[in-house]
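Once you've had a glance at the structure underneath, I'll fire off some questions.
Of the protein chains in this complex, all but one are displayed in their positions.
Note that the chains take the letters A and B in the order they are written out, and that residue 1 is the start of every chain.
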Amino acid sequence: MARITIDRLRHSYVSQPGKPEDWALKEMSLEWEDGGAYALLGPSGCGKTTLLNLISGLLRPTEGRILFDERDVSSVSPEERNIAQVFQFPVIYDTMTVYDNLAFPLRNRGVAPSEIDRRVREIGEMLDLGGSLTNRASGLTADGKQKISLGRGLVRSDVNVIMFDEPLTVIDPHLKWVLRSKLKELHHRVRRTMIYVTHDQTEALTFADKVVVMNNGEVVQVGTPIELFERPAHTFVGHFIGSPGMNVLPVALENGGISFMGSRIDAIEAARVDAAGGGRLELGVRPEFVSFAGTGGLPVEIGKVTDAGRFRIVEARHQDHLIRVLVPEGQEVPTGSAALGFEPTHTHLYRDGWLVA
Amino acid sequence: MYKQVNQKAWLLVLPVVVLVAFNAIIPLMTVVNYSVQETFGDNVFFWAGVDWFQQILNSPRFHDALLRQLLFSAIILAIEVPLGLIIALAMPRKGIGVSICLILMALPLLIPWNVVGAMWNIFALPEIGLLGKGLNNLGFDYNYTRQPVTAWFTTVLMDVWHWTSLVVLLCYAGLVSIPDDYYRAAKIDGASAWAVFRYIQLPKLKRVLTIAVLLRFMDSFMIYTEVKVLTGGGPGNATTFLSIDLDKMALGQFDLGPAAAMSLIYFLIILLLSWLFYTLMMRNEAQ
C-alpha cells in the first residue's frame, strides 16, 4: 500500500511539444493518501487514460515525477510498480478454474502453496466466489469475471494501488448497483488505495471519497461529491456534474456591484471580487438554487415547462439568456412574467471559467 | 432477427447453385458412375458392382500408397504447425517490420504449384542445384532421384517451404486479435513468457490452429502437382502418394473403373479424417 504523489507531471505524445495543444496532460500535482478511494472523471479525450497509463507505468512521463510513498517510480516498469488493474473488458485465463485464476499471480511469485490456498479462499469468500472456485472461469457471467480480475489484485499483499478502467461497461444495467455496492464494501474491508477511471459521473461519485475531475488535459477540481455539487471550482464542473447542469450567465462589475445585462444581482457581494482582475466574469448557479422571488428579483419571461415527475424544469428568459429553474413537486409555477432570486450561498462567480467567489 | 420472406431471393442464389452443380456434383456423379462399371472407352459400359472397390481395398499397392500418404501428412503437420506458430510469435507486432514480414511470408503462397515443383527439382539436383550440389560438397551423399530417403527429405522440405507461411499468417492473425489488456494483465500478474504463451496465446489461438491443422492436413493428403513435377513418384514408388498412384492408374494404365473406385475411397478417407480432427480439436470448446 502506498501514498501516491504526482509531482508537476506533464505528458505529450508529440516528440517536441511546443504549443499548449501538444500536451495531452497539462502540468498537474496531486496527492493521494494511502488507502483512499479516488476517481478520475472526465469526458472522452480529457486525459484520464493518459494519467492512468502514467501511474501504471505503461507510459513514461515527458516531465515530472510519480512517487509511491517516497520512491520515485516515474521510470520503473509496470511489473515492478506492484499495481493491480481491472480492465474495461474482463481479462480471465479461460482454461483455468476460478481458483487457479486467483492463485495465478501468487504462483508466479513463488508464494508457498499453503499461503496461496489461504489467500485464495479468503478473497474468494470476500468476492462471493467461494461456491464456484472449482468451476471453469470462462463459464462465469460478466460480473463474475470482473470479480476475478479484481480478485487477482486482492490476493496479493504487495499491491501498491488497484486501478479500475471503466470496469462496469459490460455489466447489465440492473446489476450495476450490486457490483458498485460490492466495490465500496471491499474498499472498506481491505482499505487499499484504489483509483477508478470513468466518464460516468454516477460511477465516480458513488465509488470515490474524492473525485478528480479532468477536462482538456487538466485537473479542474479535486473534491468530495458534495463539493463538486455545491461549489464547482470551474464552470465545466458545474455543467458536467448534475442534471440539468449549472446556469452560467455573463456578468460585469458595475458601480460596485455585480450586474447581469444591466440588472443588479445581490446574491454575490462585489466586495469579494478583485475589480482589477480583468478577464471574463460569469455567474454560476444551479437550477435547484434558483427560485421565484417577489419584487426585486431578476425579471424574466417564463417559457417551456418540462414535467420530470419529481420536479419541473422551467425555462426562464432574461433578454435572450436562458435560465433554468428547478421547481420541486407541489410548488406553483407562475406564467408569463416573473422574477427570479438566486440563493446567495450557492451562487458563485467565475473568472475565465475558474471560481473566484 | 427480422427476416422478410422474399421468394425472389432464390433467383439470386440460382447461378451459384448451377455453378456448384457443374463443378462438383456432376463430376462426382460421373466418377460414381465409372466406379461401378467396366469400360474401355467408346462409351461401352459393363456393370461391375462393387468389384473395383473390393479390388482396391485388398490391393497392397493401395495400402502402401495410403501409408506413405499418412506418414507424409503426419511429418509435415508435425513440422509446419509448430514452426509456423514459432515464426508467428517471433514476428513484430507494429512498425514497418510487419509489412516486410507479411510480404515475405506471402511470397511462397503466390507461386503456382507446378513452378514450386520445377524450382525444387532444379534446386535439389545433385549436379547443378544449389541445395543438391551444396549438400554433396558438404560431404553428404545426396541424390533425391535415386535414394528414397533423400527423395522424402526433399519433398518434405519443399512442402515446408511452400506451406509453413499459411500457418504463420493464420497464427499471426490470431495473435494480433488478442487485446492488449490480456498482456497487461499478465504482466501485472507477474506471468513469465511461457505462462503468457500457455495460458493466453495458446487458448486464444485454438480455433485458428484447428483451421491450420485442417487445411494443412487436407492439402497435404491430396498433394499432387509439386511431387509429380519433383520426383514423379519415384525413385521406384518411394514418393508415390495416393494422388500420384491414382494418376498412374487412371492416366497411365487407363484403368478407369478401379481409378474411379479409388478416388471415391480417397475422398471418403479425407472426409472421415477431417471430421475426426475437427471433432477432437473442438471437443473442449463445447464443455
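The rule is simple: contacts are C-beta pairs under 8 Å (C-beta built on N, C-alpha and C of every residue); 3 or more make two chains touch, one makes a residue touch a chain.
Note that in this section contacts and distances are computed from a predicted model.
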| item | value |
| --- | --- |
| Name of the absent chain as recorded in UniProt (options "Carbohydrate ABC transporter ATP-binding protein (CUT1 family)", "Tryptophan synthase alpha chain", "Carbon monoxide dehydrogenase" or "Sarcosine oxidase subunit gamma family protein") | "Carbohydrate ABC transporter ATP-binding protein (CUT1 family)" |
| From A:Trp23, A:Phe229 or A:Phe260, residue that would touch the chain that is not displayed | A:Phe229 |
| Residue, one of A:Thr95, A:Gln201 or A:Thr235, that touches the chain absent here | A:Gln201 |
| For chain A, the residues touching the chain missing from this view | 43-44, 177, 180-181, 184-185, 188, 199-202, 205-206, 224-226, 228-230, 239-245, 286, 288, 306-311, 328-329 |
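The rule is simple: only the chains that are shown with their structure count from here on.
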| item | value |
| --- | --- |
| Distance between chain centroids, defined by C-alpha means - chain A, chain B (Å) | 57 |
| Contacting residues of chain A [partner chain B, same complex] | 56, 58, 78-79, 83-85, 87-89, 91, 93-96, 104-105, 108-109, 136, 149, 152-153 |
| In the complex, chain B residues that touch chain A | 179, 181-182, 184-185, 187-192, 195, 199-200, 203-204, 287 |
